[in-house]
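Missing here: one protein chain of the complex. Every other protein chain is in place.
Each chain gets a letter, A, B and C, in the order it is written, and its residues are counted from 1.
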Amino acid sequence: MTIADGPALPKLIGERVKRREDPRLIQGQATYVDDIKLPGMLHLAFKRSDIAHGVIKSIDTSAAAEMEGVELVITGAELAEHLGPMPIGTPFPAPDHFSVATDKVRYVGEPVAVVVAEDRYLARDAADAIEVEYEELPAVVDPEVAMEPGSATLHEGFERNIAVESYWGGTGVNPETAQPEDDSAVDAAFEEADVLVTQRMLNQRLAPNAMEPRGVVAQYETGREYLTVWSATQNPHILRTLVAAMMGLGEHQVRAVAPEVGGGFGCKINIYGEEYVAAALSRLAGAPVKWIEDRTEAFLTTTHGRDLLGYIDLAAKSDGTITGLKARIIADIGAYEVLLTAMIPTLTGLMMNGVYRLPVVRHELTEVFTNKTPTDAYRGAGRPEGLYFLERAVDMLARELDMDPAEIRRKNFVPADEFPFATQSGLVYDSGNYEPCLDKALEVADWQGMLAERDAARAEGRIVGVGLSFYVEVCGLGPSAVVPTGGWEHSGVTVERGGKVTATTGASPHGQGNETTFAQMLADHFSIPLEDITILHGDTSVVKQGIGTFGSRSQAVGGAALISAAGKAGDKMKQFAAALMTDQEVSPEDLVFEDGRIQVEGAPEVSKTFAEVADFAYVPVPLPPGMEPGVSEESFFEPENNTYPFGCHISMVEIDRETGEPRLLKMVAVDDCGNVINPLIVDGQVHGGLAQGIGQAMFEEVVYDEDGQPVTASFMDYVMPRAADLPAFELDNTVTPTPVNPLGAKGVGEAGTIGSTPCVVNAAVDALAPFGVTHIEMPLRPERLWRLIQENGGQS
Amino acid sequence: MSEPVPITINVNGRKRSAMVEARLLLVHFLRESLNLTGTHVGCDTSQCGACTVLIDGHSAKSCTVFAVQADGAEVQTIEGLADGGELHPLQDGFWEEHGLQCGYCTPGMIMSAVNLLENNPAPSEAEIREGISGNLCRCTGYQHIVNAIQHAAERMAQS
Amino acid sequence: MIPTAFEYRKAGSVAEALTLLQEGGPEAKLLAGGHSLIPMMKQRLAEPGLLIDIGGLDELRGIQETDGEIAIGAAMTHAEIAASDLLRAQAPIVAETAANIGDAQVRNRGTIGGSLAHADPGADLPAVMVALDATIALLGPNGERKVQAEDFFQDILTVDLGEDEIVTGVCFQACRSAAYAKLEQRASKFALVGVAAALSLDGGTCSSARVAVTGASSHAQRLSGVEGALAGASLPDGAASAAAGAGEALDFVNEDLHGSEEYRRAMTAVFTRRAIEAAAGRG
Partner (left out) sequence: MEIKGEQEFNGGRELLYELLLDPDVLASALPGVERFEEVAPDRYESTMRVGIASVRGTYTGRVEVLEQSPPESYRLRIEGSGKPGGIRADAVVDLSESGGGTTMHYRADVKARGTIARLGGRLLGGVARLLIGQFFKSIEQQVDDRAA
């Protein structure tokens, strides 16, 4: 056969391709967990503690149990006969943590009993009718107080409420002993320094607030001894593993499904008690059950993020060269360790090297239990905290030395020719080229113009400041040696009859647009139309294996697995194509995919259509020697290293002199996430990250009162950015590919969240610098800023 | 248990009659009774706007309306927005401009935007940002949503 | 998220609503837009046994002007008030304040009658009504009763309204030189401090003024010290000194995460000045 008149197919990688996910989402046709209905389905409601710390003296479920339509009421102690303590995903010591409290409650919102009823209204009524009597214990809400001897303790065996302590320093860690190298160099650096910066800073507690609350539907089929769990999760495969273990089942007896998931931001990584409870109660009740979280429950029980207190010291020479860093970090992890709780703050220290050559570092970390909701990953997970501490300190140093914030950073950058670069914390940055990124940001933002604008505004009596930050972060988490759940990702690629392609990915998206970017990659790989490709995800019965989506790993690890599987499938297609072209004596190695055909490179007349070859693969007559029919290949991709994207953010903030209200006037982000598959989607990821990072800087904070009562447990008091609170963002990028995966892509999901937070606070501090202000705690509450202005008599 | 109340609501052009418990929220009537699950619930204090529908042409948070209050009204949900097979300009705008990521806030956001453009067919960027301030989005940083609404406004002005 | 059960009656007329209110006793509550009551019910902070739906009753609708007096029916939504050409021309403070309540969806459902009767300490309209010296019309089993706004708002969530009475509307004299300025709590959009100023201007001089604050204290109330200081003051220059003591004069000030007592007192002065300046700018 000779060439057909097919249209030339444009290359899609690098193009702003519209998302393939969108038609169902914009028409209300997507299926989120709460949209799932099963015949005979019952509904769960949890009775939750409204005190922060106490012993459960009694639970009276009788009134609830007697209500019409109530199938079952069960207490934590009763449930413990069916469900043991929950597993965690880190190697740190952890106290027992039951899905439903058995004897003691340790934070407001901890469940104490569960109702199973015919509908959710009845379930709520019944949960309200449960009476619980507690012997209240003193609550500990301040981690520094919690560590004091004599403070109330949450868990036996964890003296002074300390969960994890770690220390490293000097010129690095000795890999043999895992002990710090000679530490005296740190003290020496601080003794010899020309200038010191020292600051206590809080990276406050945040609520992730994915717009879709959590939810789970569980169906245990007794006859099949088979459990299906639909959950709003970022990682259905981890859910399958853990729920199987908790239920005493094998993974072959459990199907976990992440249907459409309405955002995660890290809080849907953890496998929660409600997921285990739903599974167990479906088995107990003999019916499918559903639980949907309401927003108040989300504030109380879905993991929080951040909450790190940092005592940061920086040593430098008078020319701005940084000579040492000391960081003592206290992480308030809340009442329990859940899946990755204890690991998150360790990332803070790992990344506190930032983009700088730091000769010596000392890092101390203490993770402390308090009577609050457990913490876990929140967009950036440990890195925003570290970069915030570092970038605030560097900014303070610049102010101390009266240096331009851009120039002090430039002076300390790791030079481009030193990559791969080994940091003091033992990481190896894959690639980087920081100066061009800084230069581009300064140019895009018109930094000199901004300074002039600021000065002109000040001359008019306005309070205006500019801020800059430069971050590097760690993405594409892998290899398995550093990720407790496994650092690989899995993908499968099947070429169907007719030449269509179905691919599966274990990177389970919840807004990231993988169905589009992955299809773009396959379309280019096979040179077939985008419409001919389906990307499946989120169902363990369809996607053989997987880890999940977190740590900006979809593209760098999941995408790499996809390309690896596609490579194998492509090789087989070429073998079938060669077999079809026996008359022309074609070798598979000479073949390429081009415009819907498989052809000899440079000789389009020697070709078969992709569809013809696919059809042949399923009816291979004669079957080429040594081959199996069909084209369905899979790949586990294990990265050799993480990736280290970076970027420069610049902002301008104005503060109302009379009210202290801050307004973000300008936000520029120049990011480098390596090669970009879909710039439209990358822009969207950066926008969203910026909004959350700005949210932390300006608005958001989970606040507890002294008794451990949360006072920001609704959208009425937890301030999140709305459209009118944000300016139009100005984006640009540089491209420094990573060598650690074949795509050269580094990951971008969290970038915006990491650079913007210190950037905006730096701008606010700059605004108030004429008032003698050197640091402001987040968020930039109007009253807090107003007080800083008042303390200086309202005059700058 | 209170007495069930008979209601008839015209939803997306179809008359729907039912006996409902008085406390049944409109959003649950749409989602549970009519299976119109495109309307979502994102909070319980009437702040997030994910549940926004049009009641007699005006945007409303269907989590803060009892189904009985909508008796006799015309309700339009995201499922009723496309005209036959053709997307509404706002749906098209959200698609073209990448105005959504996880999609959870999107139906409510679009219904709010319908209300906005109805009242102000050529809004400025600031007016758009103000006009959707009853809707929270956690994914997009709103910028592409603003672009999407501008895109739709331009298209609607042309036609 | 889920309210407790209640009985529901839809009133076909105000008279029927009054009868139902009497029959229902203390457990009966009126429901119009529901945007004050339903959020409370969903949190189970309010558990009325009977809801009487008066939404959309024609008798409670309309915005009219008669001889300089403007009357607004209780069931008018904030959106309708915001869009009223009559109000924009003759009492722009009312239209503007309504246009900035909550968000578009809330404005489409929430009614002026509901807002006034609920008297949330952070609600905007009560201050405007007090500043305009509005009269609130009530209907009860014994007929109609009229209450001046400043007497109507008595304490937190507490108004001069019998359990068997209905707010039917509000009326006030047309007034152009009036403005409302607020410091918004960004999440809830309630006023941390909101001040309404209505001025009688004679050229650049204020002959008399009514100024009222909401958000800062338990309920909307007049700032009589400011009013006194404004009489005879030249504006806008005199606004700052007239407003200076506004916050200190309050005998009780709300406090929460978003604003301490000290801050709210200070902001009361700031927004009093801003409201006066804006009102004077209209003169």
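Here, a residue touches a chain if its C-beta (ideal position, glycine included) is under 8 Å from a C-beta of that chain, and two chains touch if they have at least 3 such contacts.
All values reported here derive from a predicted model rather than from experimental measurement.
Within the entire complex, contacts from the absent chain reach the displayed chains A, C. Among C:Lys29, C:His78, C:Arg107 or C:Lys189, the one in contact with the hidden chain is C:Lys29. The chain that is not drawn here is touched, among residues A:Pro710, A:Pro727, A:Gly749 or A:Pro779, by A:Pro710. The omitted chain makes contact with just one of the residues C:Glu23, C:Glu47 or C:Asp202: C:Glu47.
On the side of chain A, the interface with the absent chain consists of residues 50-51, 108, 128, 296, 705, 707, 709-711, 713-714, 716-717, using the contact rule stated above. The missing chain lies against chain C, touching residues 29, 37, 40, 43-48, 118-119, 121-122, 155-159, 190, 217-218, 252, 254-258.
Methods note: only the chains that are shown with their structure count from here on.
One inter-chain figure worth recording: chain A and chain C are separated by 44 Å, centre to centre, where each centre is the mean of the chain's CA atoms.
Shared interface positions of chain B, i.e. residues touching 2 or more other chains, are given as 1, 21, 23, 41, 44-45, 47, 133, 135. Shown for chain A are the residues that touch two or more other chains, namely 121, 294-296, 715-716, 720, 722. Every residue of chain B that touches chain C in the complex is listed here, in rising order: 1-3, 5, 21-23, 25, 41, 44-47, 49, 52, 55, 58-61, 63-66, 68-69, 71, 112, 115-116, 119, 131, 133-135. By the touch criterion stated above, chain A contacts chain C in their complex at residues 120-121, 124-125, 128, 294-296, 658-659, 661, 699, 703, 711-712, 715-720, 722, 725, 781-783, 786-787, 790.
The touching residues of chain C, counted against chain A in their complex, run 1-2, 4-5, 43-44, 183, 186-188, 256-260, 263, 266-267, 270.
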